[in-house]
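For this depiction, one protein chain was excluded, whereas all remaining protein chains were kept in their positions.
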Amino acid sequence: MTSTARDPLLSVEDLRVSFGTAHGQLIAVDGVDFEVGPGEVLGIAGESGSGKSVTLRSILRLVRPPGHVSGKVIWRGRDLMTLSEPELRRVRGGEIAVIFQEPMTALNPVLTVGTQIRENLKEHTTLDAAGRQARAVELMDQVGIPAGKTRLEDYPHQFSGGMRQRAMIAIALASNPSLLLADEPTTALDVTIQDQILKLILRLRQELNMSVILVTHDLGVIAQTCDRLAVMYAGRVVETGRVAALFRQPRHAYTLGLLNSVPRADLVRQPLASIPGQPPSPTTMPPGCPFAPRCRFKVGPCDDAVPPLVEVAPDHRSACIRHQDVAGAGA
Amino acid sequence: MNLNYLVVRLVQILPTFLLIMVVAFVLVRLLPGDPSSAILGLKATDADVLRLNAQYGLDKPILVQFLFFLRNFFQGNLGDSIILKVPVTSLILQRLPVTLLLSAFAGLLSLLLAVPLAFLAALNRDARTDTVIRVLFQIGLSMPVFYLGLVLLRFFAVGLRWFPVGGFSDNLGSDLYHLFLPALTLALSLSAVLMRNLRNGIIEVLNADYVDFARAKGLRSRLVLGRHVLRNALISTVALFGLNIGTLIGGAVITESVFAIPGVGRLMIESIYGRDYPVIQGLTLALAILVSLVFLATDMVQASLDPRIAQR
Partner (left out) sequence: MSVTLATPSFLRAGGRRRLSLGIGTVLLAALMLFSLFPGFFAPYDPIAFDYQHLSAPPSLAHWFGTDNFGRDMLSRVIWASRVDLEIALFCTLFPLIFGTIVGALIGFYGGWLDAVFGRLVDLVVTFPFLVIVIAIVAVLGPGLINMYIAVSAVGWVFYAKLMRADIQVQKHSDYAAAARVLGYDSARIIFRHLLPNAITPIIVYWMTDMALALLLGSSLGYLGLGAQPPTAEWGVIIADGKNFMSTAWWISGFPGIAIVLAGVGFSLVGDGIADLFRKRS
């Protein structure tokens, strides 16, 4: 793919993740490709079960057995899938960081926040104990937790929801990574806090010169924070491109459906539009386009083979053979 | 913070203590016939009965008798043994340390056995190691303590002559030597009970989000296991251990019989054979209070490990 001429920081190629279960092979991620440039915020949007969280976790090889991962994840020229454990550990936390959806379960309840920050620093920096403590206090300020020094000795359950999320961000970003993987960071928060956290992430992106991959099902969050977007459905990427372009003129039926289903406050009394039907079961994927059974643009060839993700406009890729018609309908 | 919690728990335990008193009091009163013959035996004289009435208020209404009972208890008077003719309190104080030593020794051994094996089983979940460990412990669970004791006695004490056949001694070193086989018997039994829940608890911790988060920070496995997993797993271990103090003490009673250890367990059995009711009553009381206190102690240990508890 040729996005604007710039070397991507992270490049995911043909990522596949499957789980062997009693009911057969469960395909969570079915050949995913995308890229992230330096300083860019890439959103990965999709409903529950689309495979977006699994995709994120497999970047850092966090998927546990019985999960089986294949594909390439090129980070700064090296394939993370082939790195040895010690080399991978250097990347984890040091170059790429992750934050999870629910801070109450992601933070160890029996260790103080300070301990959890300092162990990150100990692993990836050469600071001494005093240096680590100072940096920890600095981090608390950076993420906007007041009285940082005293709060370092508090346990996760002593923080409120929004503060806990900030603490998790502080722990994750302690060693100045260049890429942040955020798995639904605001889904568990209420709307006002959500806004604060998103602004925080954007500010940190600026201050630390970081790229971000933001996984979410909320298109509003995407609109607010992301530069580019990859839409996932049933384990595959169906459309990628700049957020503005995709929102204005989606070129995949699923994206169109998603955008249409967002209720609009400015129109008078519209019935809620939703996409009829259900996503396919991960153990029995249809042979052709996974969205075909629910698609109003579907034609015969849609069922023959999975449409490949191809460039349909500058910096805009779609996996839909009828993308022209979709573009026409959406404007 | 911990002190507050201790006080709260102590207060909570008081009603339980009261209930224990009532049960012990009622226990002897359940006997057919009047309590004085139970307490004194069949050879009571009239003078004895009068003395008894003064001490226990046996001629007064039952509620007053209970008050007498309480008063006696706080004065350290639990009556006299019919058979041995010595105060029950001194009998218990003499034998209790032996049982405590045996129980502590057994408890320690059981943890040394159960924790590493539970870790091994959890880390190799569903693999052959796991299955072997679980099968072994399933058998251990179904094996009665007295049988296990007899088997170990036969092999190690009589057969191989590695350990003495029973009895006890004066100094600590020799004590532990005498207590090793009985403690091992108890420990094997107890660790079978602990192992399964421990293994499940560890598996739960291993699958927790915060373990993934720690790995995502690039921490090495050993650090993740040692600091993140172990501490959380220990909390459930301590809780489980506390709940099974009853099993430990019950097993001690049996083990003391098999190995002829002069502890309170054996005292209990002997008292039952000899219908020595004051001792039975006193022992029930003493054991109940002991167990409550140990339970409290494990609660405190848990609270020190888990910062969420004391907050509640």
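Brief remarks on what is shown
Letters A and B mark the chains as written, and numbering starts fresh at 1 in each.
Simple rule for what comes next: a residue touches a chain if its C-beta (ideal position, glycine included) is under 8 Å from a C-beta of that chain, and two chains touch if they have at least 3 such contacts.
Remember, predicted model here, so these are calculated numbers, not experimental data.
Contact with the undisplayed chain is limited, among B:Ser110, B:Thr185 or B:Ser257, to B:Ser257. Across B:Leu6, B:Leu120, B:Leu150 or B:Met300, the single residue that touches the chain missing here is B:Leu150.
Across B:Val64, B:Val86, B:Leu108 or B:Ala127, the single residue that touches the chain missing here is B:Ala127. Although one chain is not displayed, subunit B still touches it through residues 15-16, 19-20, 23, 27-28, 30-31, 125-127, 131, 138-139, 141-147, 150-151, 153-154, 158-159, 243, 245-251, 253-254, 257-258, 268-269, 271-273, 277, 280, 284, 287-288, 291-292, 295.
Simple rule for what comes next: only the chains that are shown with their structure count from here on.
Averaged C-alpha coordinates give centres for subunit A and subunit B that are 53 Å from one another. Within the complex formed with subunit A, the subunit B residues making contact are 207-210, 212-220, 223, 227-228, 231-232, 235, 305-308, 311.
Subunit A contributes residues 57, 60, 62, 64, 88-94, 97-98, 100, 102, 105-111, 119-120, 123-124, 155, 157-158, 168, 171-172 to its touches with subunit B in the complex.
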